[in-house]
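Provided herewith is a single structure, encoded as structure tokens, for subsequent inquiry.
With one protein chain removed, the remaining protein chains of the complex are shown where they sit.
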Amino acid sequence: MRRNTFVVLMLCAVVAVALVAGAVLTPASAQGQRLVFASAGFEDNNRFWMISRPDHIQYDPFLETLLDVDPKTGEYVPRLAEKWSVSADLTEYTFHLRKNVPFHFGYGPFTAKDVVHSHAMMMRPEATATLAGFWRQVEEVKAVNDHQVVFRFKRPTTVMPYAASRAGDLRIVSKAQWDKEGDAGFDKRPAGTGSYRYVGRQQGLSITFERVDNHWKGERPAYKELVFRIAREDATRLALLLAGEAHVGDLPRELQKDAVKKGMKIHSSTFAVDWMTVYLGGQYYMPGDTAFKPDVAWTKKPVRQALNMGINRKELLNTAFAGRGSMAYVTGWNEQSEGYNPEWKSRFDQMYGFNPAKAKDLLKQAGYGPGQLKFKIIAFTEPGESEGPQVAEALGIYYKDIGVETEIEVLDWAKVRDMFRKKTIQCCIWPNIISWRPAEEWVRISYYSKSPNHHYENEFIDKQYDLLRNAIRPADRQRIARTIGDHLFDEFADIPLFWFSNEVVANPKMVAEWTYPGSGAGRSTHWHLIKPGK
Amino acid sequence: MATITIPWYAPPRVAHALRQARRYPIVSIFILTFFLVVPAVLAPQVAPHDPLKGSLSKRLKGPVWQQGGSIEYPLGTDKLGRDILSRMIYGARVSLAVSIVAIFVGGAIGTGLGLMSGYFGGRVDALLMRLVDISLSLPTILLALVLVAAVGPSFWTVITVLVVLLWARYARLVRGETLTIKERDFIARARVAGASHTRIMTKYLLPNVVNSLIVLATLQVGYVILLESALSFLGAGLPRPTPAWGLMVADGRELIVTAWWVSMFPGLAIMLTVLSLNLLGDWLRDHLDPKLRNV
Partner (left out) sequence: MQRYIARRALESLLALWVMSLVVFTLARFTGNPLDVMLPLEATPEDYARVAKHWGLDQPLYTQYAIFITRALQGDFGMSWKWPGRTAMGLVAERLPATLQLAGFALLISVLIALPVGVLSAVKKGTGWDAGAKVIALLGQSLPGFWLGIVLMWIFAVHLGWFPTSGQGGIQYMILPAITLGWFQVAAMMRLVRSSMLEVLDTEFVKLTRIKGLSEWKVVWKHCLRNAGIAPLTYFAIIAGVLMTGSVVTESVFSWPGTGLLVIDAVRARDFQVVQAVVIVFAGIFIFTNLLVDILYAYLDPRIRLR
């Protein structure tokens, strides 16, 4: 009897605590004009020097950069820097800064000291931002005067305008705030210069911004309040959109159709932003490389070509991506890249086009009859990129048709990366979606033998890359970049699939028009350009 | 459970047969046989298509009664154009295999340890009970996530996770029963007669515990199937493209409104199977061993 009474009391206590906690934790609901974006998730944190480029979406409304990306042309245009110039040897970049730009929360005007400070944040030992490595190549950042700053690099580079723009990750923050409040104050409420300012976060749930009245450029977003909601489940984001709890959302292509049926509209970025390629492991062709295993089938070029010709790209695009994408001809290159060669497009069908009969032939010539070639396809998912396993399974089905046996292994991304960094991925091929980078950067990361990622390396590429990174004249750079691209194309270095624009789905009453380039860090950028419906 | 009313006009032999049948959970047994055992055993003969082969042009076709559906794919197709019905049939096989192996291994370990713990008592007992505590306090999902992150998803990873979860309950049960039985006369007599510890445990204690074990095992098959589906949802379950029910439901989760059949049918299969198993287990418990009421 005492036992039962006790249990009753305990239960009541639990319930009471629960309900009280609920009341206490209820945040104030906001009134007024509010736009809610349902995002698949990002590393929510204010320390931008530790956050990867795609997750910089959370800074786009309130933290600005030296240069902007024009939403229609994709060019790097002035923003916090009025104009900039580069020395003849491409090692010194001078930025002339705009005057009378106020920081939020009264931390004073923007000056060159803030640029130096922001770069210093990037140089912290724990900095893991996408371009942190690039920023470490800066030998010196000097504030010549209050409105002029010079970046001097150890070696020539053309990447700086990209890195200093909205497409990069150097967010300009206030030195005055950091002097006064340190990291703690910055974590709590970072001051920026954007047309929105930071209001607050609910960790793992949302981040809220509110419109500023005195933006230096006079940008005036249509919505007073902007909220980014994190909902990692695709079905949940769709539910949020359809229930009207969110007005813009990031949906996989499969679900975009359903949203459109219910009256939503798709807003595409102006430019293609990401590409998908299937990488073939184990292509270490530097002489003397012990990681090279000659029994890996695709070290023979005909096999690589066969693996390309076995895939019906049009069908794959239509089924896995609802037809929303364009063909990729060489991994990492599109029309915006240095060294893009229009001939790739015209030659693509003949060399890479869907031809199962020819693929089987090539395999037989290489010594692989039906059923003799077996390998693994690795699939992984990242939030917002759920098509990986589906593509892997589709590949399995295509390859079965040309007599190749595959097995799908689902790993997590970090594990896959570990494998190709350590050169232990000879067993497998894996599809991956990567964001656009300048050609030189892409080659450095993936094809240069001293790169961390070793997707495909040989002496020829190494030589060309050395030439490229020291080349100063644009004509030279175009030529060398094209040579590298041609080589990758002719050698069937991997299996390029598609280029994708960034696409968000929105309620037309809330978002009638939105032009954004897609190349901005975070993909969905330029929130101030949203025009509401009538 | 089955409340089969016997019509007044039924001929005597039929009425008698029905009266006999009433004593057994007919509905559960029927569902189980139809949904779990037959498909599992006869999958290659019964399934109309290869569960692993799909055609991208036939993806997301609805079930036969819907517009766009056809008798070729009675329950529709999934994202990759694979026949849902065939995958469900093979899925029965997978679910059954996973449950049987996991429960067998977990049960064997748990029973062995439980017997020893109850029989020897003292330090061994204390150690084991602490081990039980620890294993029950390991957040199960976490263990699965970590294991999969380390080793990659596979049949044996899932089995390991399930075994770690399951053994403790058997250990506790068997220990409890052993404690009650071991003071009885016939055990003492056996000891006096010089029987070894192992002999006593296997020949005398174990048979008395078997009833409860059967009930617990039956009740747990359903639980294991549900657990496997939860693990698949979190990406820590069986590897693709295994036609496992849990994996199928997880796969179709974003399509749950439009291409509802991808998740709905395997979900229904899970539900019916587990429900029947639970009913069967309940019936078994009521008839074999009421002591288990509080497990």
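Chains: A and B, in written order; residue numbering restarts at 1 for each.
Note that in this section a contact is a pair of C-beta atoms (placed from the backbone, for glycine too) under 8 Å apart; a residue touches a chain by one contact, two chains touch by 3 or more.
None of the values given here were measured: they were computed from a predicted structure.
Engineer: Over the full complex, note down every shown chain the hidden chain is touching.
Structural biologist: A, B
Engineer: Out of B:Ala108, B:Val146 or B:Val210, which touches the unshown chain?
Structural biologist: Among B:Ala108, B:Val146 or B:Val210, only B:Val146 touches the chain that is not shown.
Engineer: In the whole complex, not just what's shown, which of A:Leu66, A:Leu131 or A:Val296 touches the removed chain?
Structural biologist: A:Leu131
Engineer: Taking the entire complex into account, which one of B:Leu32, B:Val224 or B:Leu279 touches the absent chain?
Structural biologist: Missing-chain contact among the listed residues: B:Leu279.
Engineer: For the chain left out of this view, which of A:Ala191, A:Ala231 or A:Ile311 touches it?
Structural biologist: Here the residue in touch with the unshown chain is A:Ala231.
Engineer: What does the interface between subunit A and the hidden chain look like in terms of residue numbers?
Structural biologist: The missing chain touches subunit A at positions 2-11, 14-15, 17-19, 21-23, 25-27, 29, 43-47, 50, 52-53, 125-126, 128-134, 183-184, 187, 202-206, 229-233, 235-236, 239-240, 242-243, 245, 412-415, 417-418, 421, 434, 441, 444-445, 452-453.
Engineer: For subunit B, enumerate the residues touching the unshown chain of the complex.
Structural biologist: Residues of subunit B in contact with the hidden chain: 1, 3, 126, 130, 133-134, 136-143, 145-147, 149-151, 222-223, 226, 229-230, 233-234, 246, 249-250, 253, 256-257, 263, 267, 270-275, 278-279, 282, 293-294.
The definition used in the following text is that only the chains that are shown with their structure count from here on.
Engineer: Would you pull the subunit B residues touching subunit A in the complex into a rising list?
Structural biologist: 53-57, 59, 79-80, 149, 152-153, 235, 239-241, 253-258
Engineer: List the residues on subunit A that touch subunit B in their complex, please.
Structural biologist: 233-235, 238, 252, 254-255, 257-258, 312, 315-316, 319, 379, 381, 386, 389-390, 392-394, 396-397, 400, 408-412, 415
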